[in-house]
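With one protein chain removed, the remaining protein chains of the complex are shown where they sit.
We just call them A, B and C in the order they show up, numbering each chain from 1.
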Amino acid sequence: MIQAGVIGVGQTKYDAKRRDVSMAGLVREAIDNAMVAANIEWDAIDAVVLGKAPDMFEGVIMPELYLADAIGAVGKPVLRVHTAGSVGGSTAVIAASHVCSGQFKTILTITFEKQSESNATWALSPRYPFSPHINAGAGGYFAPFMREYIRRYEAPEHIGWKVAAKDRQNALKNPLAHLHIPGIDEKMVSDTPMLWDPLRYLESCPSSDGACAMVITSQDQVGSRNVAWIKGMAVRSEGTLSAGRDEVNPQAGIDCAQDIYKQAGITNPFNEIDCAEIYVPFSWYEPMWLENLGFCDLGEGWKLTDRDATAIDGEIPFNMSGGVLSSNPIGASGMIRFGEAALQVMGLAEDHQVEDAKVAMGHAYGGAAQFFAMWIVSSSLD
Amino acid sequence: MNDQKDLLRAPFELAYTYKRSNGPVMSKFFDGLGEQKILGTKSRTGKVFAPAAEFDPDTHESLSDMIEVGPGGTIESFSWIDNPKHHHLLKKPFAFALIKLDGADTSMLHMVTNCNESDLSIGSRVTASWSKTQEKRITDIQFFNLET
Amino acid sequence: MSAEDTPKDYSEYPISLEYQYTAGSATTRFLNQVREGKLVGQSCPKCKAVYVPPRGSCPRCGVATDIEVPLTDIGCIESFTVVHIPIPGNPIVPPYVCAMIRLDGTNISFLHLIQEVDIEEIRIGMRIQAVWKPKEEWAHSLENIKWFAPIDEPDIDVRTLRFQEL
Partner (left out) sequence: MKKVAVVGYAQHPILQNAGALNEVELIMPVVHQLFADLGICQDDIDFTCSGSCDYLQGAAFAFVEGLSAIQTNPPIKESHVEMDAAWAMYESMLKIQMGDADTALIYGFGKSSPGDLDSIISLQMDPYYISPLWPDRVSLAALQARVLLDQNIITRDQMLAAVIEARVNSKNNKNALITDLIDESEYLDNTMISSPLNKLDCPPISDGSSAMIIASEDKAYEFTDHPIWIEGIDHRIESSNLGSRNLSRSNTLQVSMGQLDLNNIKFDVAELHTQFSHELPFLKSLLNLADVPTNLSGGPLVGNVMMCAGLDAIGKTFESLKENQFKHGLAHATSGPCLQHNMLVHLEKQK
C-alpha cells in the first residue's frame, strides 16, 4: 500500500464566537496555517476533502459548493464528508484514502464548524411532529450512558472532575484552545452547577467556532519535510437503535481500535502508544474510552485516570491540547484530535508536547456513540 | 405500501434566525451599501470582483483591496418570473439577473423589476435601487431598475 | 442574545422552511395503536429482537420488523439522568428525570420522563409503569404517556436486559 503522511496541520484560534471572520475566512485561516506548515503551494494540491457536521448549524446546504473558492478547490475534485461527530476523523481517513488509492499525491483536507451562527441544541434536535419533546441537548442524551458506567464499575464521582480539570489545565498550554480557565482544578469543576447528573457544567464541552486543516501526501512527495506517518486508520459504524448494543462500551469502537492497532503492528496500546488525542466531550468518556480502546481492562479505566496516567507527563497522556472539553467546533473536533496526534509525533506541539512522542493516536466518535474514526501516526515509517 | 389515506402527516417549520459575522471584506462591502456605494475587491492581476469577493477562485489569493463599482451595470443573463412564489422577496414580476457592475470583471446576482420581460435583454443597462432601511445585508440593495 | 453580543458584528438572516412531516409506515402503525392507548412493538423475523418505538427495521440484521408484539406499559429504568436545565419550548420545571425506559419484553429503550417519586430514590433497574394522560387528550404521540412512575416490584439487574441472540 502507498504510505501517506501528514506534512502540515493548521488550526484556527478556537472561540465561542469568531465574529471577526466569515465562514470562508474561518476555514481559510486554518488552511493558510496548514499550507505554511507543509511548505507547499496551491498547485501541489490535487484534491480537497471537506468535512463538517449537520448543515443546519450554519444554514448552508452542502457548503463545499459555496466554499469552493475559499478552500482552493476550483478546478479540482472536492468531497464533502458528514458522519456526525466523528466527521473530523472520518474526513482525515478519507483524505488519506485519496493518497493511498494511488489516484492522488497531495490532499488538502479541512473541517470546520461556526456554531455561533446558530444554536447547537436547536440545530441538533429541532422539534418534530408525533415525538415527545424531552431532548435536553447532547449531554442529556449521553449522561445515562455515563451513569451506567459509574454503576457498573463503582467509579467515584471525582473521576469526572479530575478529567475536566486535567484537560483544561492542558488547554492553558495551548494558545489556540477556546477555554482558558486560570487556576482550574477539581474543586472548581465540582463547584459548578449540575446540568445532567452526573455531569456538571465544567464536565461538558463548550460550543466553539473553529476550523482544522491538514495536508496529507504520499511518501514520494515528502522530500525533507517533517512527517507524521499514518500507520493505521479505520472507521466503524453500528446502528443507533440496535438491540444488544452496549452504549457504554460500543463494539464499533472496540473493532475500530483493534483494526488500527493491527495495521500499525501494535499489540499493547498502553505500552506502545506514547500519547493520544481522544474524543472526550464529557468528562466520563475518558475512562470509558480507555477501556473501549483497549488501554486497560473493563472497569480499570477510571483507576488509570485516578492515578494520573492520562496526565501530560503520565503513562498514557490523553488530550494534551485540552481536548474537546476545551475546544469544540463540532465538525472539526475529530480532525483536531487527528491533527494534534500528528503534531505530537512531529515534535511540533510546543508547550503541550509530550516528551519524545513517537507514536500517537487520534480518535473521534459521533452519533449515539456509534460512529468511530481512528488513526495511528508515527514519527518513523518503519 | 403507499397507503396515503392512513398516513400520519403534520406540517412543521424549520426556522432559525442565523447570525452571520461578515469578516473584514464583507463588513466593508455592507458598510458601503449603507452609504449607497457598491464595493468590489481587486486582485493582484487587476481583476475586480463585485460584490467584494474574499478569495480569487483562480489565483486563490485573499482579496482585500477595495474598489468602488456601479451603481450602474449591464445584464449578463436573467431569468424572468411572472408569478413569484411565496419565498421570493418581490411580489410582482421580476428577474433574477447577473449584473456586471461598471468597473467590475465579474457579475452579481440580484433582482431587476419595474419592467416587462420583453424590456430586458443581455446587455441591458440597469442601476441599483436602495432599500429604505439598511441592515448590512445584500437586500440593502432593494433591486435594480432599467436605466432610463 | 447574550451579553457579549454587540449588535454590529453580525447580520441577521431569518431562515424558515416549511415541511410536511410524514411518519412512515412502521411509525404510523405504532402511533395508530398509541392513539388507542396501546403499546405494540415490532419484532425482527431473524433475531427476534423487539423494538419499541419501532422504526421499521432491525439494525442488527438489516431487515424489516414486520411482526407485531403487544406490550404492557410496564418496564424498568435502564439508566437515567437528572436534568437541571430547561428544555426550550417545554414547560417542564427542572430538576426532572429523563430515563432510558426499557419496557418488559423489548430489546431497546427509549427516553421518557420519571415522576411521582423523590429524585434521590430513582435507581437503575427500578420498576416503572406508564402514567397516561386522560383518554380524551390522546393523540398520535408517546406524549399520551405523561411520564413513568415507580411501581412496587423488586428492582431488575440490568445486566439481564442485554439482548442475546437465540
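Following the convention adopted for this analysis, contacts are C-beta pairs under 8 Å (C-beta built on N, C-alpha and C of every residue); 3 or more make two chains touch, one makes a residue touch a chain.
Values in this document were obtained by computation on a predicted structure and should not be read as measured data.
J.: Sort by label and list the shown chains the missing chain touches.
T.: Counting the whole assembly, the omitted chain is in touch with A, B, C.
J.: Write down which of A:16, A:44 or A:74 is the residue touching the left-out chain.
T.: A:74
J.: Give the residue, chosen from A:6, A:31 or A:84, that touches the chain omitted from the document.
T.: Candidates A:6, A:31 or A:84; residue touching the omitted chain: A:84.
J.: At which residues does chain B meet the chain that is not included here?
T.: These residues of chain B touch the chain that is not shown: 1-4, 7, 9, 12, 14, 18, 20, 22, 26, 49, 51, 53, 57, 76-82, 85, 87-89, 96-98, 100, 105-111, 117, 122, 137-139.
J.: Pick out the residues on chain A that sit against the missing chain.
T.: Against the missing chain, chain A presents residues 1-2, 22-23, 54-56, 58-62, 64-70, 73-84, 90, 94, 97-98, 100-103, 123-126, 128, 234-242, 244, 250-252, 255-256, 367-368, 370-371.
J.: Determine and list the chain C residues touching the chain excluded from the picture.
T.: 11, 13, 15, 17-28, 55-57, 59-64
Going forward, only the chains that are shown with their structure count from here on.
J.: Between chain A and chain C, what distance separates the C-alpha centroids? Give it in angstrom.
T.: 30
J.: Take the average of all CA coordinates in chain B, do the same for chain C, and state the distance between these two points in whole angstrom.
T.: Roughly 46 Å separates the two chain centres.
J.: In whole angstrom, how far does the Cα centroid of chain A sit from the Cα centroid of chain B?
T.: Roughly 38 Å separates the two chain centres.
J.: Taking each residue of chain B in turn, which ones touch at least two of the other chains?
T.: 8, 10-12, 14, 16, 18-22
J.: Could you pull out the residues of chain C that touch at least 2 other chains?
T.: 5, 9-10, 13, 15, 21, 23, 27, 31, 140
J.: Residue numbers of chain C touching chain A in their complex, please.
T.: 4-5, 9-10, 13, 15, 21, 23, 27, 31, 44, 47, 49-51, 55, 58-60, 78-85, 87-90, 92, 95, 98-100, 107-108, 111-113, 124, 140-143, 158, 162-165
J.: Please give the residue numbers of chain A that touch chain B in the complex, ascending.
T.: Residues 17-25, 28, 42, 56, 58-59, 68-70, 72, 74, 116-119, 122-123, 126-130.
J.: For chain C, which residues count as touching chain B in their complex?
T.: Of all residues in chain C, those touching chain B are 5, 9-23, 25, 27-28, 31-32, 140.
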